[in-house]
Every structure is written in structure tokens, then in C-alpha cells.
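One structure below.
Each chain you see keeps its place in the complex, though not every chain is here.
Letters are used for the chains, namely A and B, taken in the order the chains are written, and counting of residues starts over at 1 for each.
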Amino acid sequence: MNRFGNKFCISLFGESHGPAVGVVIDGVKPGLPLSEADFEPDLARRRSGATGTTTRQETDVPEILSGVYEGRTTGAPLAILFRNGNTRPGDYEAFKAMPRPGHADYVAGIKFDGFQDPRGGGHFSGRLTLPLVAAGVVAKKMLSCTASAKVVAIGDAEDASEWESLLNQAIVEGDSLGGIVECRVSGVPAGLGEPFFDSVESLLSHLVFAIPGVRGVEFGDGFAAARLRGSEHNDPLGADGPVTNHAGGVNGGISNGAEIVFRVAFKPTSSIRKPQETWNRAEDRPGTLVCPGRHDACIALRGAVVVEAAAAIVLAGLI
Amino acid sequence: MNRFGNKFCISLFGESHGPAVGVVIDGVKPGLPLSEADFEPDLARRRSGATGTTTRQETDVPEILSGVYEGRTTGAPLAILFRNGNTRPGDYEAFKAMPRPGHADYVAGIKFDGFQDPRGGGHFSGRLTLPLVAAGVVAKKMLSCTASAKVVAIGDAEDASEWESLLNQAIVEGDSLGGIVECRVSGVPAGLGEPFFDSVESLLSHLVFAIPGVRGVEFGDGFAAARLRGSEHNDPLGADGPVTNHAGGVNGGISNGAEIVFRVAFKPTSSIRKPQETWNRAEDRPGTLVCPGRHDACIALRGAVVVEAAAAIVLAGLI
């Protein structure tokens, strides 16, 4: 389904090259100051421009359609619309016949009996993270805790000074790179999360795995915890809770008052200029595909603010 | 909440040392042959006995309370009950005053204002995975695909021949080990999963992160995908779908017909005999805690069948 959350609930809609993308948010606290300008900082972080991001210039102008009156939220559903601009549907005609490896083109055709919008991935496009980031901005206004996400690795480089040359090299080769985003949420009160099934990790991973390109999620020590001993991984308890944070801020699915820490693995961008083998469905024979060049070289770059939005959305539903 | 799923929906209840644990399952197909004996193979896999598992001998006798008539499911809710036996609540008196590091004891006290059942973790106990495994048995009966999970690493050893000595050593030292479980689901039709928020990965990770002790979930190449290039990670497409499986069977959140492959990191068991620092809440001063000895040395050992059950439950809700 295209909705997430019970108390703070979002419904996404839109396609990459259709008229618009948007979000309806239910469960917004009344009385929050909100205007279109409030979205700009996070939208700017998501926007292209840096080395390794798409050259598609998106307009990204939010329009608040409902839920705000005289500059404050009303408590009624908040609908935010982004008209699509700079669409070049012609770019995507080829993918109708030849689905892009690593993309949803192939499965969308099966799932929707061939009726899906094929332009730019349609509803599967990374452009859907735009209204997600907008929902995150609203969520953050409801929170006293602070979510902050950033890229911590690109390819096999964890040192940011190496990234630009790595990205430039990948761009030159028509290839792409994966990366890792780390998100930290500080100021979270202890006691959030619902046993058995709505653990903090369950809710966060649910939303984060909906972000296109995510391949893994881990909390605290994460996969490294599997190599530790209990005496190394357990966080000793002091008067005010755990005194170390191997758990990443969650025990038994419930926040323990420490910083929530999780990492997200993004795969390398699927769309690459390097020729790839696919199946030409129009002619029922093998085909070779070259994706046009205006894609991100590393989706983790623009993914950080999306992960941060996801964290805020989950927490707004838990407080 | 204690319920998961929309089409195949489970509600868990019970505490480790209360009268019983159980599950109510809604959305069961009518006409499936089902008897108490059908649960035994998976219950046996979850039961203690092997090196490194608890010495608490649980009875694990399922009673079907509803939803079956003359040996077949009726389509009405299926309730399965397990009476608790061999409870030793005295074991846990100490934890009321001194919460166990790494456990839910501390957060449960905050969340439930001190009214939680403290015996053996109460509702947070790993014993709740017993009805989850039972629900998995029912789910498997509804599936034409096959879920299969196994331990692939204990501590830093991926070779099973090393595991017994590692476990014995940890037991001797009063310590515990983490591990990794890998689950493969074959025979999955392409097209399952719902954009945007109910991706296959979102649903699987949601349920898997509800299993006590899970710290990470990754699909296909997982975190390693972050170190690959697009030309390495993308699965070329042939006439019948992807011809390699770096994606782990899912593109754009939708199953692509290939085997679904995911790995789950289990932390080392929190309960260890080695003395740990905690806070003595009764006397408001630091305390040292020794957990009694009948716990698993590695929860991944008994976690594999639980992960497999989780996969079956998610898939039964998608078909």
C-alpha cells in the first residue's frame, strides 16, 4: 500500500514524468507554524548539484493544498503537491521494450499487467522521495528529538576526501557506486516502540527499505554484533540507562533513551551508461541497453536526507 | 501492536512464566489439513538440546483452540495455545531490582510504569517465538514456495566445523556468541510486494526485526552492495527475468521471480554468567549481576527456524 503509519500517516502518489508527485499527511498536530519556505532546506539537500548527482534540474516547488490556515497547521490532513517539470519522457521510450537491469521496469510490467507508467520508472521512481522528504519536514516540526543522517561511505572509501575522485572516475567510466548512510536520532525518550511487532527497528526498517535502492539496515553494532561476545556487546546500565551504546538506542524493540543509531546500505545506481544485457521484449531476443547519462553516480548522496526524513516520520508516529 | 499482517494476520500473547503463550491467526485458507502433530518438526528445531542452547526443557505442546473442524482449517481464526511448564520464576526475582544489561528489563519498566511481568522478560521473552514458529507452520501450508533458513556464521566462524568448540568455550567462560542466519525462499512468483511502502524487504524486515536479538537485515548482496559498482551489482535480464541474483530476488520492492535471499544478524545472547555492571534500582547504587546459566550461548541457533517462520508469514500475506 501507499500509506505508512497509524498515528502520523502518510500517503504518497505520483509518477516521475506525470503531472505531479505529492503526499497526504494525517495526524499532524494542530498549531504548528508551516509555510512553503520551510521545505526548502531539506529539499535543497535532496536536490541535484553536487558531484555525482543527476543533472536533471527539478523545480521542486511545494504547494500546500490543505491543512494549513493562516500559517499554522489545522490538524486536518495536510496535502503537499509538487508539479513535475523538465520531464523528458522521450528518454524512456526505449525502456518499454527493454527493461533496465536492476530497475523495477521488469517487475512493474508483471505486477501491473503492462499498464504501468513506463516513463522514468513511473511510480517506482526515486522522485517519489521528494514528497517523502516533505513529509519528513512536517514530522520534524512535531519532534523534540533531532534526526541527522549523512553519507559515511562511498564504494569502499569511508574517508570523504577520496569520494570526489571516486565519483568522477565512475562518471567517466559510465558506471556507478554504492554507499552507506548513517542516521542518528538524539533526544529520544525511553519507552517508544510497541512489542511484539512494532519494535522501533521494525518500523524504521519498514520505511527505510521502501526507499529505492536500499539493500541493508543495521542498528547499533549491527552485523558486527554477530562477531562479538555478550560481554562485549551488552551495554552496562547506570543510574540513567545504558552507559555505552552498542545496542544503538533500542532494547527489546523499545527505545532506551540513548541515541538511536542505524546504518543503511544503498546499492550502486542501476541506471548506468555502460552497456548492459537485457531482454528485448518487443523482438523477444537479447538486447543491449545504454541508460542516458543524467542519473546520480551514487544514490546514497541524495539518500541521506531521505533516510533522515524516514526516521522523523517513524518517530512522529511513536510520540 | 501485537498484531502483524493484513491478509494473513497474527496476534501474539503470553509471557515467559505466565500461564501460557499463544497466537491467533486470521486469514487462513479454509480446507487445509491441520493437526497438532504438524507443528512438531518446526517446534523441535526451535527446541533446546543442541550444544549452546538453553537447558530449560519446555513442553511445547500446542493446543488448537479454534479454526479447525474434522482435521481441516475452517477459514475462521485459528487460535493455538502453549501452556508454560517448567517455570522457575524464582530465577528472576533478582532482575526486578537489577535490570539485565542488553535486555528489555530496563525499558519495560519505563514503558509499563513498573507493572510489566518481570519473570523471564515477560512478554519480551524469546519464548514468544514459540507461537511465531507455530504461525509459520500454518503459513507454510498456504504457500507453494519454500522458505529455508539456517545458521551461516557463529561469532567470526563461517565454517560449521568450528562452531561446537567455539560454543563450548563461550559456555565455559560464561559468555555468549552472536551469529548470522541466512534465509532463502524459492518458488516465489514475480510481482509480490506493494509499492511504495509495503515492499517485500519492508515487510520481511518489519517482522524479522521483531524477533528478539536481531541487529541487522540485508537482502541479496546487502551491505556488500555498497562497495560494488552498478555494472557489478545489476542483474542482467534474460527471457525469464534476471539471470544472476545480486538483488536477492527483489527489484523496486517487488519480487522478480528469483530466489529471495536475506541474511539476519543476531547479537550474542544478553544473559551471561559473566558478571556485568548494572544499576541496583532497589538501593539506587551500582550493582553487579550474574545471570543464571540455562540460556542459549548463541540465539542464532534457535533463531533460524524463527526467521524461516517470519518469511513464511510475510509471504502468506502477499499471495
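Rule of thumb we're sticking to: a contact is a pair of C-beta atoms (placed from the backbone, for glycine too) under 8 Å apart; a residue touches a chain by one contact, two chains touch by 3 or more.
Since the structure is predicted, the reported quantities are computational estimates derived from the model, not experimental observations.
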| Assuming the 2 chains shown are copies of one sequence, what number of copies does the full assembly in this structure comprise? | 4
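To be clear about the criterion, only the chains that are shown with their structure count from here on.
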| task | Would you mind pulling out the distance in Å between where the CA atoms of chain A average out and where those of chain B do? | result | 26
| request: Can you check the complex and tell me which residues of chain A touch chain B? | output: 1-4, 12, 99, 101-104, 106-108, 110-111, 121, 123-124, 128, 153, 155-156, 170, 175-180, 190-191, 193-199, 201-203, 205-207, 209-210, 212, 214-223, 225-239, 241-242, 247-248, 251-256, 265-272, 274, 276-279, 284, 286, 300
